[in-house]
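Pasting a structure here, questions to come.
Here the complex is missing a single protein chain, while all its other protein chains stay put.
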Amino acid sequence: MPDVNTLIEVALIIVKVVIVSMILFSLPLPLTWLERKIAGHIQLRLGPFRVGPHGVLQPLADMIKLMFKEDITPYKADKWLFRLSPIVAMVPAFAVYATIPFGNTVTVPFINKEISLHIADMNVGILYVLAIGGITVYGIMLGGWASNSKYALLGGIRASAQMVSYEIALTFSCVGVVMIANSLSLVDIVHTQKGAILGILPNWNIFYQPLGFIIFLIAALAETNRIPFDLPEDEGTLAAGYHVEYSGMRFAFFMLTEYLAMVTVSVLSVILFFGGWNSPPLVPETLNNLIPPIFWFIGKVAVFIYFFMWLRFTLPRYRYDQLMTIGWKILLPLSLLNILITGLLLI
Amino acid sequence: MIPLSWYIILSSTLFIIGIAGILLRRNLLIILMSLELILNSVNINLVAFSYFLQDIRGQMFAIFVITVAAAEVAVALSILVALVRNRATVTVDDMNIMKG
Amino acid sequence: MNLLKKIFFIDFIKGLSLTFKYNVSRTITMRYPDEEKWLPYQRFRGLHTLNRDSQGRELCVACELCAKVCPTQCITVIPMEDVGTDLKSVPRGISDRIAKVYEINLVRCLFCGFCEDACPTTAIRMGRDYELACFTLDCAIADKKKLLTPRDIPAEFEGGFVVKAKFIRNDEGIKVKPDLSKKKRWW
Partner (left out) sequence: MVVEDKFYNLIFAIFILQFREHDMEKLFFLTFAAIAVISALAVVSVRNPVHSAIALIVCLFQVAAVFILLRSPFLAAVQVFIYVGAVMVLFLFVIMMLDIKRAVITSFLPSGRFWIIALLLLLIGEIVFTLADSKLVDIQMAQASLDGTVMEIGKAMFSTYLLPFEIVSVILLVALMAAIVMGRKEIK
C-alpha cells in the first residue's frame, strides 16, 4: 500500500493533466474569435459583432452549430479511417503538452507542497515534442485519403511532403538551442536563459540564435499549415484541402488541432528562444514579485499567437514548388550553417 | 523486472512475422514494410541486450540501424516509384526482366 | 542591395507594418441594422410613393399612363368617378376621376422609373425605401393605402448620409428606424 505522499503526488499529476487538457480544449474558442477579429480589423472590418458584446459569444454559437450538423461520410469512403483520422490528428496535439513547462514552481496553500508547472520533465523533452508533433500529419493524410475525394487526397499528399521537408529544418534549428543549453530537457533550456546580457538585454536565446529563430519560425509555420504555407488546405485551388469532406464535430476536431498546433508553436518558440517564464531584466523588482512567472509566459505566448494571426492576413500563399524550394534549398542549408556557426562559437 | 527472455520472444515473434510477410506477400510495398518489421525486431533485441548488459553498444547499433533503414526506405521507394512509372505494377513476380 | 533586402526581410516588414497600421486604425464597417443606416440620394429609385398636393388632394387622376408604360406591367389601376366624400371640404382628388384600385406588384417591378416619367400630374414618384423584404407574398403588393402613407424620410431631405438608426423587431416585423438629426458622410 503506497503512503500518503505518493497518493498526493499521483493526485497532483492527475489534476495537472485534467486542468491542462481542459484549458487546451477550451482554448480554440477564444482563439477563433480573436482570429476573426484580427482578420476583420486588418481588413478595416469589424469581424463578428452580433452574438454577444463585440461578438464574444460567436465561438459558442459556432460550436453549437457544429455539434448539431449532420455528420456526413462520403460515398465509398474508407469509413473507419474517415472516422478515426480527426482523432489521430487531435491526440498528438494534446500529447505534446505533457512535457511543456508553463512556469516555475508554485506553492499550493493547503497541502503546503511545491509543485512544478509541468506534467513531466523528460530528459528528451524537445525530441519528444518534435516527434509527437510530427505525428499530427497522419490525421491529415489519412483523412485526405479516406475521404475518397481528389481534392482531399491532394491535400493529404501535399501535407505529407511538406511535413517531411520542413521537419528536418525545424529540428536542425532547435539543435543550436540544445547546444547552448547542453540539455534536451525543456525545463533546463528555460533555466539556462535566466539573467541578462550586459545588464540590459535579457539572456534569451534569440540574441544568440537569430538565424535559428528565423528558420524555426518559418519551418514551424509550414509544419502547422499556417499561411503562407497552408498548401494542404489551399482554398483557392483545393476547395478546402484535406478536410473538404468533413462536417460537424469531425471538422471541429481538425480546426481544434490546427489552433492547438499554433499554440504549440508559439509556446515552443517562447520556451526555446524567448526565455520561457523568465521576466526581462529591466523590470523593477516590486513588479516582478507581483507578477507570477506564468503570466510572463502567457504574455509572451499571446504575443506570438497575435503574430501568427497578423502574419496570416498579411502574406499571400506560396506556390507548391516555391514551398519545396524554400524548404530544401534555403532553410536546410541555412540550418546546417547555423549549427556549424554555433559549434564554432561554443568551442 | 521483466526477464530478458520476454524481450527476445517478442523480437523473434516479430521477426518471424516479418519473414512470413516477405515470403508470402507479392506486393512490393508490403515486402518493404515487412523489412521494416524485421529491422525493428532486431532493434528490440539490441536495446534489450544493451539494457541487461548495461552496455552502450546495443543502443548505438540500434541508432545506426534506424538511420540505415531510413536511407534504405528512401532508395527502395524511389525505385518503386520509377518501377510503377515504367511498368505499372507493384507485384514482385512481374519484375523478372533485367532490361528496363 | 537586393540581397540585403532579402536578408533583413525588408519587404516583409513593410507589409507587416502596413497591416498593423490597418489593424489599429478605425474600421469603416457600417453597422446597418443595429446602429446605422444608409439614406440614399434623392435620385435613388426605391419604393414608389403616391403624392398629394399642398391642400391634401390626391394628385393621381387614374389616367393609367403609368400602367401602360410599365415594362413589366406590374401596375394595376382601376379608375372611378370621384364623387367626393361626405365632407365636401376635403376633396379626394384634384379632378373628378380617381383611382379606385392602385396596386404595384413589387415582385415584378424593376424600379426603372418609367411610371414617374409618364405621370402627367407628378402623382407617382420613386421613393427612397429599400427595405422591401417580407415574410409573405401579400406584402409584396403595394396597395394605394401603403403608397399614400407618408414616409420616414421627407422628399426634401438631402440623401447620401449614414444616420443613426434603431433596430426594431416586434410582431409587425423587422424595421430599421432612422434618426435624421445625426447624420454623417460614410467615408
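For this structure, a couple of remarks:
Order of writing sets the chain letters: A, B and C. Residues in each chain are counted from 1.
As a working rule, a contact is a pair of C-beta atoms (placed from the backbone, for glycine too) under 8 Å apart; a residue touches a chain by one contact, two chains touch by 3 or more.
Source: prediction; values computed, not measured.
In the full assembly, the chain not pictured is in contact with A, B, by the touch criterion defined above. Among A:A77, A:L117, A:L153 or A:L268, only A:L153 touches the chain that is left out of the view. When the missing chain is restored to the complex, the residue among A:A39, A:L66 or A:L81 that touches it is A:L81. Note on the undisplayed chain: of the listed residues A:I42, A:I119, A:I206 or A:L331, the one touching it is A:I119. Of the listed positions A:F82, A:W145 or A:W204, the one in contact with the omitted chain in the full complex is A:W145.
Interface with the hidden chain, as seen from chain B, comprises residues 1-10, 12-21, 23-27, 29-30, 32-34, 36-37, 40, 43-44, 47-48, 50-57, 59-60, 62-64, 66-75, 77-82, 84-86, 88-91, 100.
In the full complex, chain A makes contact with the omitted chain through residues 1-2, 6, 9-10, 13-14, 17, 78, 81, 98, 119-124, 127-128, 130-132, 134-135, 137-138, 141-142, 144-145, 153, 156-157, 160-161, 163-164, 167, 171, 184.
Rule of thumb we're sticking to: only the chains that are shown with their structure count from here on.
Each chain gets one centre point, the mean of its Cα atoms, and the points for chain A and chain C are 51 Å apart. Annotation: 77 Å between the Cα-based centres of chain B and chain C.
Centroids built from CA atoms put chain B at 33 Å from chain A.
Contact of a single residue of chain C with at least two other chains is seen at no position. Chain C contributes residues 12, 15-16, 18-20, 22-29, 31, 34 to its touches with chain A in the complex. Those residues of chain A that touch chain C in the complex are listed here as 38, 40-46, 49-50, 310-311, 313-315.
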